[in-house]
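All protein chains but one are shown at their positions in the complex.
Presenting chain A:
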Amino acid sequence: MTDAKVIPFDDDRARRRGRGVGRPASGSAAPATEPAPDRREPGPEVVAPRGAPGPDGDADRDAGIGGRGSEPGVLDRLLGDGWDRRAAHGLSFLRRRLTGDYPVDDFGYDADLTEQVLMSLLRPVYEKYFRVDVRGVEHLPEAGAALVVANHSGTLPWDGLMLQVAVHDHHPADRHLRLLAADLVFALPVVGELARKAGHTLACAQDAQQLLSRGELVGVMPEGFKGIGKPFADRYKLQRFGRGGFVSTALRAGAPIVPCSIVGAEEIYPMVGNAKTLARLLGVPYFPLTPTFPWLGPLGAVPLPTKWTIQFGEPIPTDGYAPEAADDPMLMFNLTDQVRETIQRTLYHLLVQRRSVFF
């Protein structure tokens, strides 16, 4: 057995150094001389492409029991194949971050950070926790501006983040959704900074107009705080859609409006009460009381693992209107109602289809 322990190291190095050194066919040739250099050289611990079948595999396993030289095998097994490639990738990311060598757009969208870190953090929540089912991604344009209008719910804006992941991961062109958020988000430290880096900006006509004119995919939740902070009893009842500012913005930019219905976000924090006085003291629009929050402290802030569906609807074109149409209040109200009705109808439709809140 001692022979068997030694050979794999030699074998490994031989493969790494070059094709010239022959692989010992059996465990009898090298043992006397090889162990010594191995002890001096920590090389094979660090990286070695592994996973060769047959005798190597056995040898690896033996080595794994044996001690020092075992790390490559263990690392590979712990971190999975190609971990060295991922490490290199991570290090080049680290290099870019540490030297400040990455681009940021006018709104502070940091594509590098969003792709590499923020999305990877949200993806497990999206795939494993809420198990989001996305339908109708084909309604989002391949290129060019569009305004995605979605319902808003769930006390904390998880729905916005999940919508962002849904668009990014499912759209064939990997488009990035630029969400319009409330000013409260940008007033908060850390949260505001991350929101800007993730590509979100303030929900105001000027920013929305700018983004659309740059051909971005912009997401807006016109219900605002009325939607996200509504009591559990009102779930899936759409609130007023602001003053319809999103419609005139889309009209001015000639961008199609894509209605989007999100099912599942309403139940993540069943808001049974609202501590209004406390909210006023804290300067927030509402302070939710759920069956778990704030009674269980931070644990109560963990959302319930509901099953989500995000459905994108047929785009509503806006390029057929005259330029002055954006100032016509009747048209605004009609279009706003049309978008709202579409989302509400789709919500009811999805709710009927849903088997249970959690599955």
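Convention: a contact is a pair of C-beta atoms (placed from the backbone, for glycine too) under 8 Å apart; a residue touches a chain by one contact, two chains touch by 3 or more; residues count from 1.
Here is the rule we go by: contacts and distances are computed from a predicted model.
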Quiz item: What is the protein name, per UniProt, of the chain that does not appear here: "Electron transfer flavoprotein subunit alpha/FixB family protein", "NAD-dependent epimerase/dehydratase family protein", "(2Fe-2S)-binding protein" or "ABC transporter permease"?
Solution: "NAD-dependent epimerase/dehydratase family protein"
Quiz item: With respect to the chain omitted from the figure, which of A:H168, A:K197 or A:R252 is a touching residue?
Solution: A:K197
Quiz item: Which one, A:L121, A:A173 or A:A187, makes contact with the chain that was left out?
Solution: A:A187
Exercise. Determine and list the chain A residues touching the chain excluded from the picture.
Key: 16, 46-49, 84, 87-88, 91-92, 94-95, 97-108, 110, 183-190, 192-193, 196-197, 201-202, 204, 206-207, 210
